[in-house]
Every structure is written in structure tokens, then in C-alpha cells.
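Heads up, one of the protein chains got dropped from this complex, but the rest are sitting where they should.
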């Protein structure tokens, strides 16, 4: 892929300060960029890196252009410019619009125009794949599941029966949608856990991305739901009957239990735990590895846990933590002396 | 699926107060239930929801029947009734008892009556599948592995060699059983980690459910074991040589290191961490996201971690946490004054 700075400026409607004929062959970060590569100044914190930058040109805000001797493209939103430019330089193979002869497609499945189905994929009866859908090699799509226009499943994705997926989904390898929620009842007569069949399903909105190895369970008494525009990173777990609002981003390895409601426009850090049967309002931010054990009723930023410490100091702190109730009592005792 | 209230009352031996001819087409929760749907009152906390409930009928305890104007089915254990009823309304496809022609089955594998093997599954030499086993599309079953009667593997499950799985297992997509345990020894002569081959295997009891993306590693000097009736949720990790007792439930994303023993009838919350080489007795409950770093010798409920706080308050608390040892010293200094 090659584009001249002039072509890029035109396509993305950016002001160019430099030679329009200069050829760009790729994108890179400020430190690693070399000849032919375009780099980005997202954050003025890194402005000093411009001095030793070997990029062919830089995308930056007008206010920082003065600090740069290289050719520049002026963008009021360099990160959005990046997102658009990266599409032009993306080597990812595009779906070819073919159905591989080794795919096993039920005669009772239907699919629209320009659908791609990879080798060894399995499409069960009653499935509906809308126009432009791509199902990767080795995927399984269970009975009566529907997948909306232009949605893409990478290789080895598993989708159970009766799942509904909207348009423009991107679902990465190893993701599992619609497995049974974790529902059991202890039967005291036989001292065993009895399985509660998970008879509802999963409903995914439009424009959702689901990361590699992420699992979204089907519901027991209502559908598990993921709202439009929401993005789930890798190895996220979404419990049965949980609802996630629109345009929320959930980072990797976050575990969400069942029957919980998460709002729209939330930002949930990695490896967060969220317990069952709570509600989190819109616009909440949770920092990495926090445990949300109660409903959150006000938007804002929340955290739990402790800071990282050298091992020995930490051991002393956890001793103190276990004695916090005692510490409060001793404080009160002392304070009593002063009140007299 | 349609059943009359009368048929349901008869099948489940429940007392019906209402018209036996009323048709039920599905189950739902109290808030969402509509015409034709049966809802449940599990917990009297939700008794007020009965007023605005649009269900066709309600399953509840005798003691709560007075609060309900709708037809009711009286159950002394509504959650067990739910588990049984949900089986009747479950749309999940049943195994068809066929072996798909694209499955690759070693001639040195054996299988019993009514076995289902899905498209593109791979069954290696020496495998034994007992009567009624269902292996989903795209599954891999390694050499000499045995799977007991009526066990079901969803699509894209991977089972390594020499694994033993009991009867009535349910194993969800993306689960991996019998991969190598994480065993290395640092060889100082070459400054490298040397792999310790994991020559033992995994033994799974009867009536075990294993969630999507869950991994159970094979052992190095003894088998990794999961007891009868134990249920593992999605994305659980079980380390090499670990033993989990019977009828224990382990929620999603819990990480269990190797050579640990977990008792029977434990309830382990989601995203819990359990270190290696410890023992947890029967009947222990661990709350979500706790770290178990020492053996637990008494049954009961255990926790670690801190509560969720607004970001700024939390930052002050973690500063205080790091100073807990100092706080204790300062307290002692002050108390010395009063002892004089």
C-alpha cells in the first residue's frame, strides 16, 4: 500500500504542510517510525519525541505543528484521523464472498447476497445469515441463530442456537455466544446440584465487537443483551440474563455475573469483577481489577483494591488491614481521654 | 411447546389454584412475563412485583399465594420446580444419534449405541465413547480418552489424550481438557526454563458441567481430578494435579493453581484466585474475586479485597493502606503515654 501525502490530505480532508508527492507506505509510533512511515502526536506529553523522530511525516494538532520540523498533516482529532488512516493501510484479508465447499450448511438455513462461509464451518437448520456476513473457517452457528448484515466471525467462533446478532458485528476467534448460563439449584433430598436449563438466549445489537475467547451466556428467564456499539475485549465473561447498554467498552478478562444491568457509555477496565443482580448507571468508569459488589447509582470513576507494594512492606500492610477494626477501637479509646 | 396448567400440575405434582385448561407457552421472570407465560416468586422480597405482573400464572410457595390474584401453582421449592419445568420448555436441540460423514473417526476408536458425532469432529485412536455420548461439530478427542454415557460436548471442545470423563458430563464450547500443566524448571547452566512434561492426565467424575472456555490441565506427577456433580462455570482455570471434590460450584473466571485440594460442597465465587499446594476443606464459601493464599481448615465464608469506592477517596485509602504498619506504630506510641 502506498499513498502520497497529498492523497491522504485529500481523502481525510486535512491540511498538509509539506511535499504532496511524498509517499507513505505505513503507519508507526513516534519512536519506531522510519522512512515512508507516518506517525502521530496524540498527546503533547510526547512532543519531545518529535526531535528524534525519523518518520516521513506527522499527524498532529495545529497547536503542536510549530514543534515539528517534519512534514505535517494538521488534524483537530489525531486519534480519529488515525482510525481512518489505519483502514487504508490494514493488511487484514477481506471476506471473499465465497462459500467453501467443505462448509456444512443445512438446507434449512438461509443466507443473503455476498455471504462468505469458510472451510469446515457448520451452519445448522434455521440459521439466517444476512447479506455480506462472513463466517470464518471452523465456526459453528447453531439452530435458528440469525446474524445481521456485514457481520464478521473470525475462525473457530462458536454460536449456540437461537442467538440474535445484529449488523456489523466483529466476533473474534474462540468467542462463545449462547452457552448455558451457570444455573443450578441445590436439591437437599439428593444433596446434589440440579441444572436449571437456560431456555432464553442472547441478543447482540448492531456494531458490537466481541474479543477472542469472550463468552456470553444465554439466559434462564430472560435474554442476555449487549447494546448497540458496545465493545467487549478478549476473555470477557458475561453471565446469563445480564444486560449491557449501548456504546460501553469493557476491557479484557472482566467477569460479569448474571442478571446485572450495566448502563450505556460506561468504561470498564480490565480484569474487573461485577457481581450478579446489581445495576450500574450510564457513564460509569471502573478502574482495572476493581470488584463491583453493589449497584452504582451515580456516574463517575470507581475503584477497589490496593496499590502495588514491595512484598515485605505489603505483608505488614495486610496485617494492619486485618486489624483495622481494632485500630478504630483503639483510636476511639484514646480520643475518649481527650474528651474528658 | 404448549402445556396446560393442568398438565404441568400433574407432571410436577403441584397444587393448582386456577383453570387447568389455561395454556402455558413459556417461562419468564416476574417483570417481563406476558400472556401465556409462567413466572416464579422465588423470594418474598419481590412479592410486590406480583401486583404489576402480567404472567398467565405464578409458581410460588403456599405462604405467598394470598398475595397473588393470578392463577398459582403451589410449590414448596419453587427453584427446583423451575429447574424441572425449564426442561419442558428448553428449545436446545437434542443429539440426533448420527455420526456425520465428515467426522474423522479412527478405526481404533470404539463407541457405543446412539452416539452422536458432529461434522468435522476428530476422534483419535483408542478413544472410547460410551452409549449416548454426543460430540459436537469441530471437537477434538485425543488418543485413548474415554467419555462416559450420555456425556455431551458442544461444538469446538478440545480434549487431549488419555483423559477420563464420567457419565452425563456437559462440556461447553471452547473448553480445553488435558492441556499441559504449567511446569518448568530453571536450568541455571543455560539460564532457561526447561519444560517438565506433564505425563499424568485429567479424571472427571460423573454429572460434571464444564463451562465455555474453561481449561483443566493434565498433571505432572498425579492426575488432575474433578469430583462427581461438580460444576465449573465459564473461563475457569484448573491447574495441574489439583483435586476438586464433589458437588462443588465454581463461578466464572476463577483461577486455581496446581496441586491444590478443594473440598466437596464448596461454593467459589467468580474471578477468585486460589494458589498452589493448599487445601480447602468441605463446605467453604469464597466470595467473588477473593485470593485464597493459604489453606482453609474450617468451613465458612471467606473474603479478601476491598470495597468499591469513588476514585479520589480510594486513592486516599490506598495511601493509608501502605501506611498501616506506620499507623500501628504511631498508635502504640500514643498508647504508651496513657500507660505511664
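Chains here go by letter, A and B, matching the order in which they are written, and residues are numbered from 1 within each.
Heads up, the rule we're going with is that a residue touches a chain if its C-beta (ideal position, glycine included) is under 8 Å from a C-beta of that chain, and two chains touch if they have at least 3 such contacts.
Keep in mind it's a predicted model, so treat the numbers as computed, not measured.
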**Asked** Among the options A:20, A:63, A:80 or A:131, which residue touches the chain absent from this view?
**Response** A:80
**Request:** Taking the full complex into account, find the residue in A:178, A:213, A:239 or A:258 that is in contact with the omitted chain.
**Result:** A:213
**Complete:** Contact with the hidden chain, among A:28, A:194 or A:278, goes to A:28
**Item:** Sole contact to the chain not displayed, among B:142, B:205, B:227 or B:263
**Value:** B:142
**Complete:** subunit A residues touching the chain left out here are 26-29, 32, 40, 77, 79-80, 82-83, 86-87, 89-93, 100, 102, 118-120, 136-138, 154-156, 170, 172-174, 207, 209, 211-213, 229, 231, 233-235, 247, 249, 251-253, 265, 270-271, 288-289, 305-311, 314-315, 318-319, 321-322, 324-325, 327-328, 331, 334-335, 338
**Message:** Need a quick check: the contact residues on subunit B for the chain that isn't drawn.
**Reply:** 102, 104, 120, 122, 124, 138, 140, 142-144, 156, 158, 160-162, 174, 176, 179-180, 182, 184-185, 187, 191-199, 213, 215, 217, 220-222, 235, 237, 239, 253, 255, 257, 271, 273, 275, 285, 287, 290-294, 296, 300-307, 309, 313, 316-317, 319-321, 323-324, 327, 330-331, 334, 337
